[in-house]
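Excluded from the complex is one protein chain; the other protein chains are retained at their positions.
Let's turn to chain A:
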Amino acid sequence: MRTYALAGNPNTGKTSLFNTLTRSYEYVGNWSGVTVEKKVGTLLNKIDRLVDLPGIYSLNPLSRDEGVAANFLLTESPDAVLNVIDSSQIERNLYLTLQLLEYRKPLVIGLNMIDVAKSRGIRIHTDKLSQILQVPVIPIVARTGKGTDAILEQLTGMPTSIETPFQLDYGPIVEQAVVACASYLDNLQLELPDTRWLSLQLFENNTAVKESLARMMPMEPLEQLYRQTEDAIVQSGAGLHLPQYLRSVRVAYIQQLCEQCVDRGKQKEHSLTERIDALVTHKILGLPIFLLFMFLLFKLTFDWFGQPVSDMLDAFFSGPLSDGVNQALTALGASPFTHALIVDGIIAGVGGVLVFVPQIFMLFLMISFIEDSGYMARVTLVMDKIMEMVGLNGKAFIPFIIGFGCNVPAIMSARAIEQPKERLVTTLLTPLMSCSARLPVYSLFVGVFFVSHKAIVVFSLYLLGIVLALLLAKLFTSIFYTSEKSMFVIEIPPYRLPQVRSLIRNTWEKGKGFIRKAGTFILGGSVLIWFLSYAGPSGFGVEMDHSFLAKIGGLFAPILAPIGFGTWQAGASLLTGFMAKEVVVSTMNIIYHAPDMAGLESQIQMAFTPLQAYSFMAFILLYVPCLATVGVIKKETTSTRWTLFSIGYALVLAYIVALIIYQGGQWLGFS
């Protein structure tokens, strides 16, 4: 088994290529002290592995996200590197290529989007490029799969070492220092990557490389060498500082390379991108268009597609499936206990959540569309001013949108934010984004109380989450940081029509976690809840009101009374909702002993008023991040204090908001 690394600039179609080259993938985390996940896929040959590194412009990281790539090259030794290049931006992309060539592992270059480049009048002489760089260069169109067979063939047929390693001449001063530095590193007899590469990365002031080496050796001699070399460079007038000098040598080389290998005809504009952008990033219309887009997303998820399909699924679970299982259990002579466990516990609990799969997949599909089409970058642009006012930047809106799907990957995507404190605040606030797991709760309640205004009521909850996140961002940023400067520079890729294949795959990858959760967490939770409702101080098979569940839930009832739902049932379902928010629905299914959705709805109608229901939904939205989210907050902040803070502030916030909704609503005369 061999391992290949896939590296390239952001927006070069790296993910498309990864999807074409691999059959399946998984996230593998936690190596060498830095807890970050990398995506590892199995190649189509079913033997070798391909590691998808985050998109980077250079090996020197600015954000934590980018540090993953440098750390990977430092600590793991891939057998070869596959470098994807956006052909229409070849000059800028080649910067990373040079750094990868210096890494001195076999390299294959995939010139992606060669069709786009051609249509824009850019012609690349691949043979010449390949000849000069001494590596295979393969033109590809990752979206359609053109040329990817050749990539696979090249990659798997690569020798494990290179005969004539690439070497760029950095001039006598730097070359001398590199030799000194490399021999110092060689003498340490450690297991390190190519020491010339390491030396150059050190001289480029690569923070990830420095940190990693500092764990293994005293840095003083290296720092001294750095200072000496920099002084010599500055004195000779060749550069302002060492990293800038190294960059200028590389850029000069790339320019020369492009003169030989790239023909630029008349560059044409992306006319479609122009026209769409004129509308969606319009001065005045930009924001309303974004809101309209989000509203359509909810319409599609709830009214037009998701809900009808969910209803069909519900009819199946409560009808044929329950009946069939009932008959089978009776035929098998199952005990009343087993019978109750399976029908009232598992089918009610797990089935009650599984019926929402169509809605959740629809939501994930829409989010994948936003990600793949290039609209996401425009949203950050449209939102930056508002985000700046609350002390964050437009990029923080990406985790917020992904958070509508699931808070866990959303928090991970906050790594792309450069400023550490902005990232922290974004991480803490992302759980306020209403994720798909809260959707079953809304669906249930709006289905009962707000039938004619489903989409608008749910939309209001999502909006509530965003507005509160923005207000708290203002509060947190003014408390937590005073000196750190906010920054915002974003690359805006041209629009691309997402491929159906990649949309389906992305949606499945995101949504399968929900189904898996149904089989584990929710199954386990349902059994536990059912058992607590079945057993009581006086034995098994007790009346629900005398069960352990009623006793536990009852403890919370007095606290919850001022916010509108002081029943043991609400208390118990909120408690179990910490595992995963959709468990609230499972719990209610079991507690209210509902045979199907219609049964549960009529029970709920008796237990809540519309105002109480709205207050309950707002509380569910805000009260605590679910277990998985708490886990990822802990991992990303590496701080127990911040993790506890994220739970604590959410509880307080939820209580205050629900109190305002319920008491204020009553005062206004709603019921």
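Methods note: contacts are C-beta pairs under 8 Å (C-beta built on N, C-alpha and C of every residue); 3 or more make two chains touch, one makes a residue touch a chain; residues count from 1.
Convention: contacts and distances are computed from a predicted model.
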Inset, instruction - Among "ATP-binding cassette domain-containing protein", "Ferrous iron transporter FeoA-like domain-containing protein", "Cache domain-containing protein" or "Na(+)-translocating NADH-quinone reductase subunit A", go ahead and choose the protein name stored in UniProt for the chain not displayed. - result: "Ferrous iron transporter FeoA-like domain-containing protein"
Inset, instruction - Check each of A:Arg49, A:Arg64 or A:Arg120 against the chain that is not shown and name the one that touches it. - result: A:Arg120
Legend entry - Per the touch definition above, residue among A:Asp79, A:Glu102 or A:Asp384 touching the missing chain: A:Asp384
Inset, instruction - Using the definition of touch stated at the top, determine which of A:Asp186, A:Asp231 or A:Glu491 touches the missing chain. - result: A:Glu491
Legend entry - Hidden partner interface residues of chain A, rising order: 57-58, 62, 88-89, 91-92, 95, 120, 247, 267, 270, 273, 277, 281, 283-284, 286, 377, 380-382, 384-385, 388, 394, 418, 485, 487-494
